[in-house]
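Of the protein chains in this complex, all but one are displayed in their positions.
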Amino acid sequence: MKLRVLYFAWLRERIGEPREMVETEAETVADLVEELRAREERYALAFSDLASVRVALDQELADFDASLAGVREIAFFPPMTGG
Amino acid sequence: MKLRVLYFAWLRERIGEPREMVETEAETVADLVEELRAREERYALAFSDLASVRVALDQELADFDASLAGVREIAFFPPMTGG
Amino acid sequence: MAVRVQSEAFEYGAECAGFAASVTDAGAVVTFAGIVRDDGGQLREMEIEHYPGMTERALEAIEAEARARWQLSDALIIHRFGPLSPGEIIMMVATAARHRADAFAAAEFLMDFLKSRAPFWKKETTARGSTGWVAAKDEDEAALRRW
Partner (left out) sequence: MAVRVQSEAFEYGAECAGFAASVTDAGAVVTFAGIVRDDGGQLREMEIEHYPGMTERALEAIEAEARARWQLSDALIIHRFGPLSPGEIIMMVATAARHRADAFAAAEFLMDFLKSRAPFWKKETTARGSTGWVAAKDEDEAALRRW
């Protein structure tokens, strides 16, 4: 499947781009993160500490063990600091 | 001693005036209330339920057993409802 | 820090903006406004009586207590007296602090104490012309005990 992957804040800066299309057979968010990490050093760096990474599937907060079935957009970002 | 006595809200309405000078030898607020009650029916009515009467001595909230020594102004009023 | 007791209307929005613009070293501003509630068209007028002199002292004491309990950059209390119509703003408080928890807590504290410890009394006149003094609520007295 083709996934639209978005990065925000320092994840965006470490990866070097705000979004990309990713072709993957990953079943869960965690699987996808493993694939990305294995790809290039910048991904490994961005995902080195998952405790400070949050994920949203189709614009809803989700967990790393969430399934990617039917998902079109996934976003990775640090803990939020609005307000 | 001469005391300036003020009444507010329904105490003012029941007594029929907002303020008066009272000559008294009462030692406490409670003593003064007893004197006023004995004076006229309108005072007896105004002070019939002391649970719903509050008192201030020289513009500070006080209790019924507080001493009147040195006090110049005493005010009686219902529980407050500002805001 | 300011306390104002007045019969004239005040501009709530302008007071909020002025307060927020004047504070320094604050990251959080909380305001509260009390409005004369229409209660389904039953109310014609609300008259607020107060105790001149004691009112200002009580509000200043409450504000000083809030400043002693929380780290506030600034605080403001404005309360009207006299006749008010439904929909009119009766009063407001504003607090400013570095952090929002302090600003929220101080604003609630000011309101709780102002409600039951500042000498104001409300008298309502209904559309049919009958009048009555607003009774103090047990819940307002209870609200003081949490502080």
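Going by the order they are written in, the chains are A, B and C; count residues from 1 in each one.
Methods note: contacts are C-beta pairs under 8 Å (C-beta built on N, C-alpha and C of every residue); 3 or more make two chains touch, one makes a residue touch a chain.
Note that this is a predicted model, so its numbers are computed, not measured.
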Handout entry: Touch partners, limited to displayed chains, of the chain removed from view
Key = A, C
Handout entry: In subunit C, positions touching the absent partner
Key = 11-18, 20, 23-38, 40, 89, 98, 100-101, 103-104, 107-108, 111, 143
Exercise for the section: Name, in rising order, the residues on subunit A that touch the hidden chain in the full complex. Expected result: 6, 8-10, 12, 56, 59-61, 75, 77-83
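Keep this in mind: only the chains that are shown with their structure count from here on.
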Problem - Chain centre separation in whole Å, for subunit C relative to subunit B (CA means) - result: 26
Fill in the blank from the handout: When centres are defined as mean Cα positions, the distance from subunit A to subunit B in whole Å is 72
